[in-house]
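With one protein chain withheld, the remaining protein chains of the complex are depicted in position.
Our next item is subunit A:
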Amino acid sequence: MNQDSHSKQDAREAGERLVNSHASEDPFAAAFKATRMPMIITDPRQPDNPIIFSNRAFAELSGYSTDELIGRNCRMLQGPGSDQAAIARIRAAIAARQNISVDILNYRKDGSTFWNALFISPVRNAEDEVIYFFASQLDVTTVKNKETELAEARRMAEKLVEERTRDLKMALDAKTLLVHEVDHRVKNNLLTIASLLKLQARLTTDVTVAGTLHSVLDRVEALSIVQRKLFTSDDVARFDVAEFARELIIDVVSALKRDDITVELDLSPVLVPAVKASPLALIVNELVGDAVRRGLRDGGGRIDVTVKRLNGHFVIRVHDTLEPADVNVDREEQEFGRLVLETCARQLGARIERGVDGNVNRVDVTLLVGDGEEKTF
């Protein structure tokens, strides 16, 4: 007998001793043999901790006969695909005489693989010596495959989301670039239009022509401020009428360099949707422009400008103490301004009220904002 045969004989005898210590009617022994759960017992007191007992379920799972299993170490089930870290954990647990539960890829006799949910537990005698290791196995290949499939599906989904996100980001970048480019062109074009009007106004010797060109320039510039304010604000869809009015009035009145025209502002932020920005800007421009033109001609006075929300409505109010316009002077300009004002007001559904209180000329433009519409304002 060689060394291996000796070891095997020892293992078999150890197994027989174990079986013989349990009478055949011992329900625990019967259960161990008959259960569908694959189980083995090893003897750590023999060299290399060999299998000394295995049940039928284990033979069925592994493809080895009981005879082939007895006397061999469990590592016979391992193969090239078995995780080295899992193997190391099993070794460490056995060396430390501790329980261990681990999922490991094992190999059958025919070389096919199965995922083994392995549980190993030491068995101690009355003297607290570890005399056996009990090991149960569970074929969890189906579960593991499902996990792998799920992980693969998740990976695919993540990849898809990543691709879509990248596509969307590229589309957004392209769109942002386009918006910036269009904004740049609109601004440049507005300034070019203004420059052309100014150049021609400079060249002409005809006072009426110069006046007409400046009249058009004045409205183009109001729209220029709108474009500037719209894109400078963080919210390009909103336009603050009060902020527009402030810049317009300060610019116009400072440039006059006339001490006899004073301005009082009562402005609080009124945000409107971008589509209403241009007509509202033109309304403010006409009201202020009309007052300033009269003030220039007639020796000054005071202009009060109010832009605010009032009782859910939106009010633009320009009151001045300047002389009312002489109907014979600049009648065309007067009519043109009135036409622009009334047309813009009609577009917005705004009401214009004019009146004279003593030396005060009043123009109130009220935008009737319904309950439903108020939220958009």
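A few notes on this one:
Definition applied: contacts are C-beta pairs under 8 Å (C-beta built on N, C-alpha and C of every residue); 3 or more make two chains touch, one makes a residue touch a chain; residues count from 1.
Quick note on the criterion: contacts and distances are computed from a predicted model.
Protein name for the hidden chain, per its UniProt entry and selected from "Response regulator", "Menaquinol:cytochrome c reductase cytochrome b subunit", "Carbohydrate ABC transporter permease" or "Membrane protein YedE/YeeE": "Response regulator".
Check A:85, A:255, A:275 or A:356 against the missing chain and you find that the one touching it is A:255. Note on the undisplayed chain: of the listed residues A:74, A:135, A:190 or A:241, the one touching it is A:190. For subunit A, the list of residues touching the undisplayed chain reads 180, 183-184, 187-188, 190-192, 194-196, 198-199, 202, 217, 221, 224-225, 227-228, 232, 246-247, 250-252, 254-255.
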